[in-house]
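Here you go, one structure.
Missing here is one protein chain; the remaining ones are kept as they sit in the complex.
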Amino acid sequence: MSTTQIHFANIKHGGDRSFRAGAIAAAVIVVLLVLFVGIFLAVIATPSLRRDTVNFFTSTEWNVGTGTLQFGIAGLLWTTALTAVVAMLLAVPVAVGTALLVTQYVPGRVGSTIGFVIDLLAAVPSIIFGLWGLKLLGPFLGPFYAWLQHVLGWIPLFSKGVESTGNVLTASIVLAIMVLPIVSAISRDVFAQTPRDHIEAALALGSTKWEMIRIAVIPYGRSGVIAASMLGLGRALGETIAVMIILSQTNTPGINVSLFAGGETFASKIANNAQEFDSPAKTGAYIAAGLVLFVLTFAVNAISRVVADRKVR
Amino acid sequence: MAKRIEVENLDVYYGSFKAVAGVSLVVEPRTVTAFIGPSGCGKSTVLRTLNRMHEVIPGAYATGKVELDGVDLYGPGVDPVAVRRLVGMVFQRPNPFPSMSIYDNVAAGLKLNGNRNKKVLDETVERSLTSANLWNEVKDRLNKAGTSLSGGQQQRLCIARAIAVKPDVILMDEPCSALDPISTLAIEDLIGELKEQYTVVIVTHNMQQASRVSDRTAFFNLEAQGRPGQLVEIDDTETIFANPAKKATEDYITGRFG
Partner (left out) sequence: MSVTTTTLAAPRGGRRAKDALVRALVYLSAILAIVPLVWILVSIVAQGLPAILSASWWTQDLAGTTDRRAGGGALHAIIGTLEIGLVTAVVAVPIAVMGAIFLIEYARGTKWARVVSFMVDILSGVPSIVAALFIYTLMITLLGLGRSAIAASLALVLLMLPTVLRSTEEMLKLVPDSLREASYALGLPKWKTVVQVVIPTAFSGIATGVILGLARVMGETAPLLILVAYARNLYLSPSTSNMGTLPTMINSGRNVAETLPGYERVWGAALTLILLVMGLNLLARGIARASRLKDR
């Protein structure tokens, strides 16, 4: 047997090279897209911001006709924050309740069917939520609103708002319903992973079902639920169409703190004026609002990730 | 405080599958009884019926009588939650509550029953940890997390947690199988001390452990795969290991199967 030198040639197939390049290109595209979104919005918004004659952050004015340029986001910030916060206050308890139901009270086929139905809510497009909220939910809740105003009207939150039912509260309720599936699904996942050991230890001590949940399930799932809620908050902040359709626009300046007031969120204001982006200055004002929204949702999502990662550790 | 257990004609079902058939035995107060037998013979299942823990699995139920000092745990109107306050359990893997400190873990059972008096809690925590031979090791870090202890210490913590509520019976489901030999010996010594105040029933895979620790031993076995588990023989430990009455027991003891 003759000895031959065995070469392990480094054969780089042509196919390998181009395929790898393609994968890297895709990743680069993703990164560039994100960076560009931020940069572009900032670049286009800046000239308008410079020419703004009122304070961008504290003013509630919005006059962007030809010649004048006064725009401030205080009103938008208030309405955006109020609708999102109220939506979360409504959605999170219900989501946690459904998650507990499916994982602790009715597990098995029935439980997963209930979970499936709740997940189906996530498939409904937001414009349909908007239509339903405007035409059906709002009028249905009208008498309830009137009663609330009558009984609690002395609290600023429940004072007089707009006449129609297209108010902050209706929008918040619809937002809550839209956000519910995602918070519920993540909470369900987290609760289902509670180690059996801890559940049994709690039960062996003679705890009732609720006590067992309180001792074993909820502490285990707490950070997951928080992360899920922050994710939901991010969605609620950015939701455009449902809010645009439901919320009556008001032309009165200043901030009405009532839950029954109308108003506009960052997203709905941009959408309401989408047909009027004719001059660069005007467009820049709306893009500035969009930029604030981008930063806001980014911050909320970042917090959500931090909370989720801390749990994994 | 320690109670007598009488089991009469106990059958255990998981859905329509009969897992255990016709178990009858007596456990005297202040003794340690070991359940031994091959895997799947039903010894853990029977242990869990003594505090109605099997009912945690959907579709599981038991027929027959389990009496604690003459009171049937499966009688009408009896709440499983109440049963578990009287019969404590220690599990195979130590499972202190991770969200609670050492102190809170031991006090968990008391707090559930409404005891909030700090003095009472302090006393009980100290007494329980002392009885579990853990006090000296943790008395200076009672507010550290329960999971910061070693495996053997965690299991002693779980024992302290179980005895803090002064149960009538302590059930132990292979309490040492996840521990190293030194911690195992420590727990076995502890069991010897616990039996002065409690009735103890322990499931174990380890026959040497059973012969070291228990006064009485019960041998469970399956007739064949798919048949329900049965109690083959129960007697004083010495007798079971030296001179068992049934051949199956002798075969198991001498290692011919299982």
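Chains: A and B, in written order; residue numbering restarts at 1 for each.
The rule is short, and it goes like this: a residue touches a chain if its C-beta (ideal position, glycine included) is under 8 Å from a C-beta of that chain, and two chains touch if they have at least 3 such contacts.
Since this is a predicted model, take the numbers as computed values, not measurements.
Peer 1: From the list A:A87, A:L100, A:L169 or A:A228, pick the residue that touches the absent chain.
Peer 2: Answering carefully, the residue with contact to the hidden chain is A:L100.
Peer 1: Please identify which residue in A:V162, A:I213, A:A228 or A:L247 touches the non-displayed chain.
Peer 2: Only one of A:V162, A:I213, A:A228 or A:L247 touches the chain omitted from view, namely A:I213.
Peer 1: Using the touch definition from the top, which of A:L203, A:L237 or A:V307 touches the missing chain?
Peer 2: Final answer for the missing-chain contact: A:L237.
Peer 1: List the subunit A residues touching the unshown chain?
Peer 2: Touching the chain left out of view, subunit A contributes residues 13, 15-16, 18-20, 22-27, 29-31, 33-34, 36-37, 40-41, 43-44, 93-98, 100-101, 105, 114, 117-118, 120-121, 123-132, 134, 136, 177, 180, 184, 206, 208-211, 213, 234, 237-241, 245, 266-267, 270-271, 274-275, 277, 280, 283, 286-287, 290, 293-294, 297-298, 300-301, 305.
One rule holds in what follows: only the chains that are shown with their structure count from here on.
Peer 1: Which residues of subunit A touch subunit B in their complex?
Peer 2: 107-108, 195, 197-208, 211, 215-216, 219-220
Peer 1: Under the stated contact criterion, what part of subunit B meets subunit A in this complex?
Peer 2: Interface residues on subunit B, with respect to subunit A: 51, 53, 56, 58, 81-86, 88-89, 91, 93, 95-99, 108-109, 112-113, 158, 161-162, 165.
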